[in-house]
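All protein chains but one are shown in place.
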Amino acid sequence: MKNKLLPIFITFIFVIVFAIFYKGLKETNIYTPETKTNYEVPSLLVELFDTNEIVNTLEIFNSDKFYLLNIWASWCVPCKQEHPILMELKKNDNLNLIGINYKDTKKNGNNFLKEFGNPYDKIIFDNKGTNAIELGAYGVPETFLISKNRIIKKYIGPLNNVSMEEIKLFIK
Amino acid sequence: MLLSVIGNYSLILGLIMGLIIFYFSAKNFKNPKLLDAKILSFTFLQFFLVVISFLCLILSFVVSDFSNETVFNNSHTTKPIFYKIAGTWGNHEGSLLLWLLVLTLFILIFLVRTKNQPIKYRILTLVFQQIIIIGFFIFLIKTSNPFNFIYPIPTEGLGLNPILQDPALAIHPPILYLGYVGSSIIFSSVLAATVLNIVSLKWASHIKKWVLSSWIFLTLGILLGSIWAYYELGWGGFWFWDPVENVSLMPWLALTTLLHCILVLEKKLILTSWVIILSISTFALSMSGTFLVRSGILNSVHTFANDPERGLFILIFLFSLIFLSLFIFFYFHNSSKNNANNFFWLSKETAIIVNNWFMMYFLSVVLIGTIYPIFLDVLSSQKISVGPPFYHKLIIPFLIPFLLIMAIGPKLKWIKSNIENKIYLILPLIISIMLSILIVKNFSFKFLINTILISSALYLFYITLRDFFSKGFKNLAQNIAHFGFSLLILSILFNNLFSTEIITNLKVGETFENTKAKIVFEGVSQKEEKNYKSIVAKFLIEDSKGKLENLSPELRIYNQPNIATSEADIKTTLLSDKFIVINIVQNQEFFNVRYQVKPFMLWIWISVILISFGGLVSFIKKEYEK
Partner (left out) sequence: MKILKLFLIIFFIFPNNSLKADNEVIKNKITKNLRCLICQGQSVYDSDSEFANSLKIVVDNKINEGLSEKEIYTYFQSKYGDWILYDPSFNKNTYFLWLLPLLIFFLGGAIIFYKFLKKQK
């Protein structure tokens, strides 16, 4: 019996390995990052775009409303694509739009807003990109849905109609 | 367009040849004498058809025939001709054609060079090789055909990623494949030998040259890949423990282990089962590598465009081969012929077995590190990264005894060695330790492990060097290879410990100065080449000794595909490399400048060449043994 045991055991191991790889192939998302959500907005000191004031993030996100935190830049092409969606979402009363101007200059940022419209209630000026990192963002464009000071949903990449509908459902 | 038709039909004919060869070999296996002449011509014809197909693809690239989908996806009229040709195998479909080329070439060479081996063995090797070849033909034709048409015919192609347009990377695949794919012969022949029960001293002696040639090419292929990474990727790194790099390292580890085992099997009939397992594993690892890299299951800087459907084919193909090998091993292999283990613990046999032990450990570290994240993700949806720290922590401590045994092992005799007069081995050990303490203390590195590691490597260095001068040409190949390895470890260690780096932001005309160097950003100029435009930055660097050097890194914008790259300027000398790159900072007028001084880089490359040269010497020696 001992003679037969080893080959059977080894074959069994290889069958398992095969099954795991097979399953792995089916999920094509191996090695793309999980988006961490449901964590608290960290307390950071940020500079406001318009007034150059330094405020704490906890002061910005302090009311009971929903907040949509959108990272954008004048040099970011997909941001232009998602902009109409932001203008549309602005119409919702129970949603505050906060923008983060990412690695940009105030001059270019203002030109962008003049040309395409300003959907934001407040804008944070993040010219080094460090605030975005401290919030757990990957880059631009990126949008966070925040409620009760917790980040409940992350959208990596430009918003589209699907994500807009989803946001609308959340904030009802 | 005609080229694609010829190329495509050559492939189909090649597949048919494979089936014919397989059929006739199986049918006439009992009276093989009937086959002898025919087999050689069929195999040659199959190889010839693959050559035609390959040439058609190369020509399609050279004339920029964009009716061919592969050419369209990977080439551009303004690409320099050298890279047009190299582009043939720089993509998934073309590289598979290269696989087929090497597979058919090697079996042809095998049949030609083994005329005096038993005929059944040759036929059976051919049969197993054909299984692999037919599998690849089907894979190529069905899922990755390099001769697909597109209509309407575009006027221009999508071009090749500019970081791939580099001389080292151009010849990296052919050389790597000669090693990687060449191990298929070892696989096929060991299966044949197991079935016929002729795994013996004679077989080991015969297969040694195949193991050596595969090993030499694989070593050089990996070297070329590292050189490319050094010049094109990252900031002066040459090995990142990236999954694709690991995937080429694993067959190398198995092959090196196999090489050492063959040395034993050449002389006595032990370790036969282990040799069979290693021979199968080497090629299995090569194929697993192909699977991991092309299926989309891994994500890396180096991967080809991924496609799970192709991945599924390779997965099934790979595991079919594995199960076939397992079956043959367990059913046919008779290990009772081993006339065992009549060697003393202090002997060369033990040293080689210990070598195997450590090598398999290193292989398991690389294998587990590469595959574990996939397993974890599939089984529990948790994503983790396994990077350099993991490999360093698990490998470096074990390198120390490994280096010491590498030094002492070759000096032991076969079967039994005497302990008495080994004092002369201990003295150099002490000297090495003292030397390395001196080095580590003088430069205030706090790690104890560095001391021990450097001493072990120095010990091996000294022993092999001394052997070369005192023993001359006896065991020359092994001496050179082991010496090369000690040099490699020393170069990597010193490079790591003594590299310096300056990162700063500079505007044109500004200067940066510290105790180690003075960097003057003299100016920028523009340059235009056939397929890119560039900004060339001119730097004047003065080192701590007052020596001046001009360095000119570039920022290139290629026209197709529209990608910007940063080209480092590297000045190489025997003692160190000076390495500088610049990068644009978003929205600012200054550039980000990175300047590194990297000692002994050249010696890292030279040591690997030395290692493969050792293999070459062994090969030539074997050639003249007849």
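Every chain is named by a letter (A and B) in the order it is written, and numbering of its residues begins at 1.
Just so we're on the same page, a residue touches a chain if its C-beta (ideal position, glycine included) is under 8 Å from a C-beta of that chain, and two chains touch if they have at least 3 such contacts.
From a predicted model like this one, the values you see are computed outputs, not experimental measurements.
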### Query
Among A:Ile10, A:Leu58 or A:Ile133, which one is in touch with the chain left out?
A:Ile133
### Task
With the full complex in mind, choose from B:Ile141, B:Leu233, B:Leu476 or B:Ile563 the residue touching the hidden chain.
B:Leu233
### Summary
From B:Ile437, B:Leu465, B:Ile535 or B:Leu616, the answer for touching the chain not displayed is B:Ile437
### Touch with the omitted chain, as defined above, among B:Phe344, B:Phe468 or B:Phe498
B:Phe344
## Note on the structure
Where chain B meets the chain that is not shown, the residues are 233-235, 237, 240, 242-243, 299-303, 340-341, 343-345, 350, 353-354, 357, 360-361, 364-365, 368-369, 372, 376, 380, 382-390, 393-394, 398, 430, 433-434, 437, 441, 444-446, 448, 501, 503, 566, 583, 585-586, 592
### Query
Going by the touch rule given at the top, which residues of chain A touch the chain that is not shown?
33-34, 36, 39, 102-103, 128-130, 132-136, 138-140
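The rule is short, and it goes like this: only the chains that are shown with their structure count from here on.
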### Summary
Within their complex, chain B touches chain A through residues 291, 295-299, 308, 311-312, 315, 319, 322-323, 326, 330, 373-375, 377-379, 381, 383, 586-587
### Residues of chain A touching chain B in the complex
6-7, 10-11, 14, 18, 20-28, 30-34, 75, 103-105, 108, 127
